[in-house]
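A single protein chain has been omitted from the complex, and every remaining protein chain is retained in its original position.
Letters A, B, C, D and E mark the chains as written, and numbering starts fresh at 1 in each.
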Amino acid sequence: MTETAIERGRRLSEQFSPGMEATLEARYGHLLPDMASSVVSYVYGQHYARPGLALRDRYLATIAALAAQGDQTAAQLKINIAAGLKAGLAQREIAEVIWQMALYGGLPASINALNTSIAVFSEQDALIG
Amino acid sequence: MTETAIERGRRLSEQFSPGMEATLEARYGHLLPDMASSVVSYVYGQHYARPGLALRDRYLATIAALAAQGDQTAAQLKINIAAGLKAGLAQREIAEVIWQMALYGGLPASINALNTSIAVFSEQDALIG
Amino acid sequence: MTETAIERGRRLSEQFSPGMEATLEARYGHLLPDMASSVVSYVYGQHYARPGLALRDRYLATIAALAAQGDQTAAQLKINIAAGLKAGLAQREIAEVIWQMALYGGLPASINALNTSIAVFSEQDALIG
Amino acid sequence: MTETAIERGRRLSEQFSPGMEATLEARYGHLLPDMASSVVSYVYGQHYARPGLALRDRYLATIAALAAQGDQTAAQLKINIAAGLKAGLAQREIAEVIWQMALYGGLPASINALNTSIAVFSEQDALIG
Amino acid sequence: MTETAIERGRRLSEQFSPGMEATLEARYGHLLPDMASSVVSYVYGQHYARPGLALRDRYLATIAALAAQGDQTAAQLKINIAAGLKAGLAQREIAEVIWQMALYGGLPASINALNTSIAVFSEQDALIG
Partner (left out) sequence: MTETAIERGRRLSEQFSPGMEATLEARYGHLLPDMASSVVSYVYGQHYARPGLALRDRYLATIAALAAQGDQTAAQLKINIAAGLKAGLAQREIAEVIWQMALYGGLPASINALNTSIAVFSEQDALIG
C-alpha cells in the first residue's frame, strides 16, 4: 500500500527535524488551523520525499539557497544544517557550499550564514564531545 | 609545483564553460581591464576548485541558488546547468532541485527556472540526438 | 462529504485560471511526475481555498507581493491579475495596489508591474469591447 | 478647500500610527532635515490617502509585501499590522495573508512574519483583555 | 522665493531625464491620477534635489543599487546611467561601480548590469560620434 503525502511527510520530518509538526501546531494552530499538517504534507511529503534527488543533496541545495538569501532566514538555516548533517553532509561540505554562495548572494549573506553554521556545528560538537 | 589560482581557474573554466575568459575579455575588457582574468581566478580558481566539496555538488548548489533568486539570472542559470550536466548531474536531479526551490524562493522563481532548464535540456538533447 | 485538497484545488484553479493543471502537466510532467497535481492541491486546495480571508483579498495580496518582487515574476503577475479581476477586483484597485508597492519594493519594481497590469487590462478590454 | 498632501498625510498617519512624524523627526531630523515631513506627505498623503482602494485593503497589501520580503522588515511589519487592525482587518485575515505569502516569498519569510504578527496580536490582546 | 517640491522636481527631471513627467502621465495617468506629478515631486523634488550630497554622487549610488538588484531593473538602470553621464560621471566610473557590485548583489546581477551599461554607452557614443 502506498504511503500518502502526509504519512511520508511525517515519517521524514520526524526523522530529520523531530517535533516540527507539533511545534508548528502549538505556535500557529490557533490562528491557522491545518497549517502544521499542510507544511508537513507539502514540504516533506511532496518535496523532500520525492524520488530523483538524494535527500543529502536536497539539504545541500536548501542550505545553498538560504545562505544566498541572507541572514533573515537564519532560524531556518539552522534547522536545515542540523537536518543536513543527519542526512550525511559533512561540516566541511556545508561550510564550503555557504562560502561559495558569496558569488551569488553577495559576501554579507555568505559571511552571516557562515556564522550561523558555526553556531550549529558548536552545538553538535558539544553534544558529541 | 602548485598551480596558482589563475592556472587552476583557467583549467576548470575551460573544461566546464569553454571560452568564458575570452568572452568576458571581448565584451568587458575595453571598459574593465583585468576583469576577465579576475573572474576566472576568483570564481573558478578560488571557489569551484576548492577541495572539500565535489564539483558536481558545487554546481547543484549554484543551480539551487540561481533558481531561488528568480528569472533575472536566467543567462547564468543556463551556463551553470550546462556545466552541471558535464560535472555529472542528471537532468532529473536538476529539475528536482529547481522544483524544490519553490519552497524557498517562491513558486514564480521556481517555475521560471524550470523553463530555463527545459531550454537547456532541449539544446543538449538536440546535440546528442 | 468533505472535499479533499486536490478536489478543492481543482475546482478553484479551473474557475480562476482554467487549464492550469493541464498546462503544468504538459510542460513539466515528463521531468517532474506529480508536480502539476501537487501545485493544484497545495496552492489552490491548501492556500487559496482556506477560509478566513476572501478570495478577492487573496488575489489582492498576491498581486501586491509579486509587484514588490519586481519584473521577474511578470508571467505570474499576469495570471494573478486576470484571476483577481474574476474574483472581483477592479482595474483601479489593482493599479492602486501596485503603485503603493513603490514604497516597499522600490519604484522600478512598481513601474514594471504597472506595465504588466496595463497589458492585462488591454487584453481584457479587447475581449469585452 | 482641498487638503494638501502634508495635511492629508498628517491626518492619516496620526490616526493609524500616532506619533510617527514626531518620532521620525526626533530620530533622523538632525541628519536629514525635512525627511519626517517628506515621509508623512508622500507615504500617507500621496499613497495611503489616495482614493481607488480602501485603506483596509492598502494595509492588507502592505502586510503581504512585507511578509514576502522577509524578517528584515519586522519593525515595519509590526507598525503596519497594528495600523491594519485599526483599519478593520481581523487577526485571522492578517494571519491568513501572511501564511499565503509562503507561496511567493518562501516558507522562512512567511514563518518569521507569522511570529511577528503573533507578537503584535499578544500586545493588542493584553491591552484589551 | 523658495521653489516648491514640484517646481524643484520638474526643473531637475527635465534637465536629467527630459520628458519623464509627460511620459508617466501618458502611460499611467488614466489609471492613476496625479501619479506622474507625485513621482516628480517626491523623487526629484524631495530626494535628488536635496542638499548634502552632490547630484553626481546620487546617480552613482542609484546605479550601484540598481546593479545590485539585478536585471529586472534594466529599464530604470538605463535611465539613470544616461542621467548620471549628464551629471558628470565617466563611463569608466559607471562600469567600475557596476563591477564592484558583484561583491554585494552577486556575479549574475553585476554582469547583467554591465551589459545594460554597454548598451547605453553605445547609444551615447553613436550620438556623439
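The rule we apply is simple: contacts are C-beta pairs under 8 Å (C-beta built on N, C-alpha and C of every residue); 3 or more make two chains touch, one makes a residue touch a chain.
Keep in mind the model is a prediction, meaning the values are calculated, not measured.
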{"item": "Identified contact with the non-displayed chain, of E:Ala5, E:Ala64 or E:Ala87", "value": "E:Ala64"}
{"item": "Option from E:Ala74, E:Ala95 or E:Val120 whose C-beta touches the chain left out", "value": "E:Ala95"}
{"item": "Footprint left on chain D by the chain that the document does not show", "value": "27-28, 31-32, 35, 39, 43, 66, 69-73, 75-76"}
{"item": "On chain A, residues whose C-beta touches the chain left out of the figure", "value": "70-72, 91-92, 95-96, 99, 106-109, 111-112, 114-115, 117-118, 121"}
{"item": "Hidden partner chain, residues of chain E it touches", "value": "43, 47-48, 50, 52-53, 57-58, 60-69, 73, 92-93, 95-97, 99-105"}
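The criterion applied here is as follows: only the chains that are shown with their structure count from here on.
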{"item": "Chains in simultaneous contact with chain B and chain D", "value": "A, C, E"}
{"item": "Between B-E and A-C, the pair joined by more C-beta contacts", "value": "B-E"}
{"item": "Furthest chain, CA centroid comparison against chain B", "value": "D"}
{"item": "Interface sides of chain D and chain E: same vs different residues, half threshold", "value": "same"}
{"item": "Greatest separation from chain A - chain, by CA centre", "value": "E"}
{"item": "Geometric centre distance via CA averages, chain D-chain C, whole Å", "value": "24"}
{"item": "For chain E, residues contacting two or more additional chains", "value": "32, 70-72, 106-108"}
{"item": "Contact graph of the chains (line, ring, star, complete, other)", "value": "complete"}
